[in-house]
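A single protein chain has been omitted from the complex, and every remaining protein chain is retained in its original position.
Going in written order, the chains are labelled A and B, and every chain counts its residues from 1.
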Amino acid sequence: MSTVFENPIGAADNPVQPGIARSGHVLRITAALRFLWATLLVAVPIFLGATLITFLLGHASGLDPAAGIAGDAASPEVVARIRAQFGLDRPVIVQYIAWMAGIARGDFGTSWFNGVPVLLLITQRLPVSLSIAGAALLIGATVGTLLGIAAAVWRGRLIDRAVTGFASVASALPPFVVAIVLILVLSLWLNLLPSAGYIPFSDDPAGWLRVIAIPAMALSVEVIADLARQLRTGLVAALSENYVTGAIVRGLSPRRILFVHVLRNGAGPALSILSVRIPMLIGASVVTETIFTMPGIGKMAADSALRGDVPVVEGTLVVSIVIVLLCSILVNALIAVLQPASRRRG
Amino acid sequence: MKTGFLRGRSASVALAIVIAVAILAAFGRWLAPQDPIAQNPYAMLQGPSAAHWLGTDAFGRDVLSRLLAGASSSVLASVFSVVIGLVFGVVPGMVSVFLDRRIEWLSLRFIDALMTLPFLVFAIAMTAMLGNGLIQAMFAVGILITPAFYRVSRAATLSVVNSDYIEAARLMGASTTSLIRRHVVRKVLPPVAVAIASMMGACLSIVASLTFLGIGVMPPNPTWGGVLATDLTTLYERPLGPLAPGLLIVATVWALNALADALRDADACPQKVRK
Partner (left out) sequence: MNQPATILTFPTRGARPVTPLEDPTALLTVGDLGIAGGGGRELVRGVSFSVPKGGTLGIVGESGSGKSLTCRAILGLLPDGLKVRSGAIRYGEQDLVGLSPPGWRALRGIHLAAVFQDPGSYLNPSISVGAQLVEALRATLKLDRVAAEDRAITLLKRVGLAEAEAVYRKYPFELSGGMAQRVLIAIAVSANPQLLIADEATTALDAMVQAEVLNLLDDLRREQGLTLILVSHDLAVVSKVCDQVVVMRAGSIVEAGPARTVLSDPAHDYTRSLIDSHHRYSIDDGDLTSRPTAAAAEPQRVPALLKIDSLHASYRRSSHPSSSVLHGIDIELDKGEILGLIGETGSGKTTILRSILGLVTPHSGTISFRGKEISGLRGRALRALRLSSDIQYVHQDPLRSLDPDLPIGASIAEGLDIKGELSRHERAERVVVTLEAVGLDPAFAARRPRDLSGGQRQRAVIARALILDPAILLLDEPVSALDAVSRTHVLDLMRDLARDRGIAQIFISHDLGSIAGIADRVAVLYQGRIVESRPTRELIDQPAHPYTRRLLDSVLRLEDDRPADGRLALPTN
């Protein structure tokens, strides 16, 4: 036999693999760095794009602080002077860059309505919105996951149909409808929970829990419905895959198969839907803050928009964008960790 | 294949509801027994009666008439938003697959940017800052749902474009445009139809939320969300007030979603493939 073929058994089917000799640790760190770089490469343009759209909205509105400061009867010269004072006469791109530079420094501008720094206004109200949105996410994720798993494991049976039916109806319920119903039942009728006002956590943890309960529940309904449905679909698909058969044949316990193998691969669509839901959740906070009269950033943004107070609106939007991007990066990282196959470059 | 989807009972019910609402939207104004904006200070906050089937609101206006008339504003607003989303989303989504890599990447990032915006807050901001009318609201919502249509049509196109039969056609000399005409369009239509149905539902829900918050409402014109909002302020006197508009909104949104599901199941009709 020629020496060319003195390969060990199995070499015939070993394709040439680059980097096969590197140790596990090095490989994992470089993979993580590569992932981080790829994420940044995508996140930064998105951030820039979203903030640009936000800024252009303000610019297109044609609103300026002149009316608030100088009154309705101001002459054109006064208006022009005020605009120049605020730098509104410069080209759009310059304004945008100046605004972004300010944000990088932490300067979000000041409200045209009451002169308070926008960042201060936001930081005062952010905990309120985050509490509710965070609680809604928590409730939604937990309940949605449980329901989704139950529906998939017992598919075809009563619980599956119940969950699917519930999801179907629940996605048709706008948050404000749910909020109203919950107020009617839990607040007016059963008198269990308050229907208005906000108590900070630092003041009274129990009271805080009571005030955010209904709004969080109201917001969580859509999350539950989406998550339950997507998780069910993903898990049912994963359950029909060959590797489940392989795991069964190896004698693994059903619980292990479900939680270690199926959940890991079937959760993909559900996680993706989660990252889409988060911006909607933050947006929907307007509704709950209005109904329950909570001093959150959503309500502030809405009121400011109606007042024409552009800096506040823009500042709020930027903060939301950042929050959404962070959550989105987290979800993507989670998917990449759970499913390395998705990292594979085509 | 498309006719089979009506077999499900919920799909039939959903279709019936959608058709009923469509009729209401088209003819509601004329079907209303009374003038929806006529106030009657002598008949405020009454319960259901022979004259007012659903009672009256705080201004003495007939609730039934308001809801019937409001159907057109709410529904048409949703339709308009969906049309905008369709126009700006479907074709660019399809085309993006064939573009130069860098332009494709940029357009994808732009769509991602749109999706990062907090939906309702941005819609409110856009509507309020551009004039606070229903038209502005429709436009705002339409722009914000464009990414959904873009992604759906792009995903459908991608799945087709990477297939072997497209490669086979290309190897026989087909041009890109003839490929799109011959194969892609047929594959993109069903998912887009599903998206239309579900986005209609979503838009209706959003428009209801907007009008509930008083955005995009031109009083005294009635909208379903607006009626619900006023009902909220008079909750103590008429605790069952929110029932009618609430049910209308929920039923219509549910029907649209159910329709979308039925379309999706019909499209994916999996048939056993012989070996």
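As a working rule, a residue touches a chain if its C-beta (ideal position, glycine included) is under 8 Å from a C-beta of that chain, and two chains touch if they have at least 3 such contacts.
In this text the structure is predicted, and so the values were computed from the model without any measurement.
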Listed residues A:W37, A:W154, A:F201 or A:Y243, member touching the removed chain:
A:Y243
From the list A:P76, A:G106 or A:P340, pick the residue that touches the absent chain.
A:P340
When the complex is taken as a whole, what residues of chain B touch the one chain not shown?
163-165, 167-175, 178, 182-183, 186-187, 271-275
Footprint left on chain A by the chain that the document does not show:
1-2, 4-17, 20-21, 24, 27, 241-243, 245-254, 256, 260-261, 264-265, 338-341, 344, 346
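The rule we apply is simple: only the chains that are shown with their structure count from here on.
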Under the stated contact criterion, what part of chain A meets chain B in this complex?
42, 45-50, 52-54, 57-58, 60-61, 63, 168-169, 171-177, 180-181, 184, 188, 276, 279-280, 282-287, 290-291, 298, 301-302, 305-306, 308, 310, 313, 316-317, 320-321, 324-325, 328
Enumerate the contact residues on chain B facing chain A in the complex.
10, 106, 109-110, 112-130, 132, 201, 205-206, 208-209, 212-213, 215, 228, 232, 235, 239, 242, 246, 249-251, 253-254, 257-258, 261
